[in-house]
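First the structure, which I've put down as C-alpha cells, then a few questions once you've had a look.
Of the protein chains in this complex, all but one are displayed in their positions.
Naming follows writing order (A, B and C), and every chain is counted from residue 1.
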C-alpha cells in the first residue's frame, strides 16, 4: 500500500476480506497513523514532506521488494498517476494495481488526452492541443478562443492549479499562480488552455478495463459541488442526467479508454451543458476518492475488481451484467474551515464521533487522538449514504452528518449540513457555481434559542469544572458532574 | 420512544430522516445514555429497575400525553409485546407503532398462538394447546408426547425461561427454574410444553401488514446460532432454505398473520428439520432485533414502514414488489463473557472503536465512557454486513468484527470472530446445537508468537508509563511515547 | 478564567454570545442558573469529560460538544460561543464586538508567505487580496474582511510562518 489515510485503510479492508496480507509505508509523522496500525507490515520511508516519503519512488519500490509484495496499490493522489512509478513497480516484477505507464502517459498529460479523445470522436472543449510555451502564447490563444478561458496544469488533475481567466487583465496573475502550483503539485509547470464551458455540471463516468481488452462503464457521478475546482460532494445518479445522456456519456468514456488501451479502474470526466451537450475533460487514471457511491448502487467492490484485473483475470461481467439500484451520495469531511474560504487546517484531532446506522457507510481515516499534518491532503473521512431513491439518500446523509462530531480542527461538516438542507441542491438543480452562488457562510447558524442557552450553560459548567481536580475514573461520571452542578 | 439503547437510537434515526420530532423516556441510571442525548425531548420515568421505569405503563403513557406524541414506538423487549400497553396508548388517543392489543393477545399467549396456527393449517409441534396447570400435568404430558420435551413460558418470547427436559428426572428442576424465570420476565408463571424438534434450524419470516388487510412477507432469517435459546447471529438468506421452502414458509407466516388480523411488522418463527419439514413456534409481535439483515437485502426501512402503517397508510408495494439482493448477516455484540458461559457482565465502557467501511452497518448503543447497567438486556450493538453473496457478507463481517475494540466489559466479539472463521458455519451447515457442539472456548486464541510478544512489550511499556506524570495534551503524544521507550 | 477563579463561590455573572444571541447568565452559589434573570431548570450532565454535555431543559434534550477554541456543537449545528464576565463586556472585550475596529490577519495554518500584496499605510477595500500563503500544496489568498488602512505588516515575503502567526493588521477608517 503506497499511500496513507482513509484510502489506505479502505484498500486494506478489502485485502483482509480477500485474505491478502498487507504491507504499507509511512512517513515519520505518520508512525502511529491508523493505516500503520491496521497494516500487517509497515515500513518507514522518510520525512513528512511528500517528496521525502509518499512521492519517493525509489524508497517505496525498495520496500515493496523487501516485503516481497505481489502487487502495489497506489491509492489516489501521490504517485497514483505517476507513469514512472507504474513502470518502476512493473520493472521490479511487481503488479501495479492501475493502468500501465504507457496508458498513464497517453492520458496523464492533459493535451495528449484531449488529442486522443478528439481522434476517437469524443467532443472536447475548444482550446490548446499542445502545452502552452509561455504567457504570450497563452494571451494569443485566449484572444483566439475568447474569454473567459480556463488555465490548467497539463501535468495532473484534481483541480490543483486551475484558474478561470475572465479577462485579459487577469491573465498575468493567473499564469503566475497556476505555473507555481503546477510545479508544486506535479513537478511540471506546463499549462494548457480551454474555453470555459459555463454554466456546466461536472459529471464523470467510472470505467473498468481488464488486460484482455474488455471495457465496461459502471455509471456516472455528478461532482459539481466544488471549491477551488476540488470536489466536496458527489452523487449518483446525476440529477441532471437522463437515461439517454447516461448512455452517451458511458459510450464516450469507453471510447477514450479503448483508444488509450486502458487497463484497470479509471474515470472519464466531462462537463455537461444545460442543453445536455458535453465535452471530455480528462481521464483520471486511478481509483477516485468518490468511488464508493458507485459501489453502493452497483453492489460491486471496485478495489477487489482492481486486484483481480491486476492479477490478469477477466472482468467477471459484461456491460449488460451491471445493475444500478437506488441513489448514493458522498460527503468529503475535510480539515478545512468552511467559514474561512475552506482554508485547510492542520492540527490535532481531540475527539471524534462517527455516525452509522441505516444506509450509512463511513470510509474514515479518523482516530482520536490523531495529528492532522499540513503536509498532506486535508481529506479526513468520507460519509457515504445510500437510499432506494435520492430523497432518502440525502435525508440519511444529512441525518448522519448532523450526528458526527470532530473536535480539534475545523471541518467541512457545517457546509454539508447546509447543502443537504438547501432548496436548490435538494431539488437537484445545481452546477459548478453552486458553492460561489449558495455558500455565503452566515458564520452563525440559526439554531433554537433553547439550544443556544443549553450551549451557554454547558460552557459555563465546563469553566466551573475546569477549576476542579479531574474526576477519578473510578467515580461514576454522571454523579460527579451532577455534584459539580450543585456546588 | 418507549425504549433505550441501540433500538431507541435506530428508531429515532429514521424519525429524523423523515422530519419527525422525537421524545424519549429514561430511567435514572440512563440520564446521560446515548438515546437521551440523541432525542429531541427526554423525560425521566423512575428508578433503574425496569418495573419502575421502562415497564411502567402509567408513567410512559403520561409522558407521551405530556409531550403531545402522535405515536409511540415500543422497540423490542420491555413493553413491546404487552397488549395492555398497546391498549393504554390507543386509549390515550395516541397511535401505537405495532399490532393492536387484540392481535397481541391472540399471538402473545403462546398456546393461543399455537391453536390459531393449527386452525389456519400451519403445522405446530406436538404439545399442549393450553397452559399447563401444574408440574403433575407437565409430567403426564411429557410422558404422552415423549421426552425430550421443551418447557416454555406461555406469556412471552425471546427464549427467556425456556428449558429442554431430556428425561423425567430433570422435570422438577426445570419446572421450578422456568416458572421462576417466566414470572421474573413476563410477570406470569404459566408454562406450555412441546415435543423437542431436534436437530433443527431456527428460521423466521418477516411479515408486514397494514390496517387495510394487506399482508406481505419480506424474507427469512436463520437464527440458529443461539445460547440459552437467545440469538447471537442471524443471516439471510438462510443457508438451508431452498426457494421452494422459502415460499412455503412465507405463505405460512402470512396465514398466521391474516388469521390473527395482524397489523404492522411481525415475525413468524419456525423450526425447520433437516428434511425441510417445519413447525410454527410463535409470532413475535414487534420489530425484531435482527430486522436490519432484512433491510439490507430488500433496501427497505422497516421502521419507516412501521410508522406509515401506524399512520393508516397502505403498504406501498405488494408481494411481487419485493426484491431481495445479496446476503446479510448480523452479529449481536453483547456484554457477555463468551469464555465464561456467556454470562452477562455489567460495568463501564472505557473505550470503543467501531468498524465501518464497505458493506458494514453498525446499529450501536455504545459510547465511551458509558455505564452498562445490569438491569437491562446485555445487547450493546449490532454489527451488520451485506455482500452480493454469502461469502462476501461473511468476510466483511469477520473483517469488521476484528477491527472492533470494546474496553471495559467483556463482549461476545471473540465468539463472533471464531464462528466467522469456523468451517461448519462458513459452509452453512449448522443448527441450534451449534454453540454447544462448536464453541469450546480455548480461553487462549492461537495468535502469532510475534503478536504475543508485541502485546507483552506494550503491556510493559504501559506499566512503565504508569509511573510517569500524564503527558500534557500540548506535547505531541507519539514523541512523548517514544521518549518514554528510550528512558 | 483567573477572574472566575477569584470569584470563588459568590454568584457568577456571565455575558454569553452564542451564535447571534446575547444572553446574560447568572450562576447562583447553589448552582442554579438564571438566564436574562429568568430561572432556567437545567439538568446538565458531563457525558464525555470536558467534551460532551447532555443538557435537558424542561424536557427539551440537547447535546453540546466543545470542538476547539470558542467553537461549540449543539444538536448537529456549529456555533461560536463567547463567554465573558460583566466587566469584560463593559470593556467591550466580548469576542466579535471589536472585529470592525481592528482586523488582524493571521495565518490559518503553517505555510510559506509567498507574497504580500499591500504596503503599510495603504488603504484597502473589503475583499482586497492582502497576502498569498502557500500551504497544503495550494496558494491561498487572504483578503480583507472590511475596508481600512494597513497599520502593520508583521511578516516579510518568503517567510515560513506558523499557524496563527500575525501577518497583517488593518485599522478601519
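To be clear about the criterion, contacts are C-beta pairs under 8 Å (C-beta built on N, C-alpha and C of every residue); 3 or more make two chains touch, one makes a residue touch a chain.
Owing to the predicted nature of the structure, the values given are computational and were not obtained by experimental measurement.
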item: Contacts of the hidden chain among displayed chains; value: A, B
item: Contact partner of the left-out chain, one of A:38, A:95 or A:426; value: A:38
item: Touching the absent chain when the full complex is considered, from B:168, B:311, B:391 or B:407; value: B:407
item: In chain B, positions touching the absent partner; value: 160, 177, 180-181, 184-185, 228, 337, 340-341, 343-347, 350-351, 353, 374-378, 401-403, 405-410, 413-414, 417, 443-447, 449-467, 470-471, 477-478, 480-482, 484-487
item: Absent chain, residues of chain A that touch it; value: 23-24, 31-32, 36-43, 66-67, 367-369
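Just so it is clear, only the chains that are shown with their structure count from here on.
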item: Chain occupying the most central position, where position means C-alpha average; value: A
item: Gap in Å, rounded to a whole number, between the CA centres of chain B and chain A; value: 38
item: Interface hub residues of chain A, defined as touching at least two other chains; value: 350, 402-403, 477-478, 481
item: For chain C, residues contacting two or more additional chains; value: 45-49, 52, 60
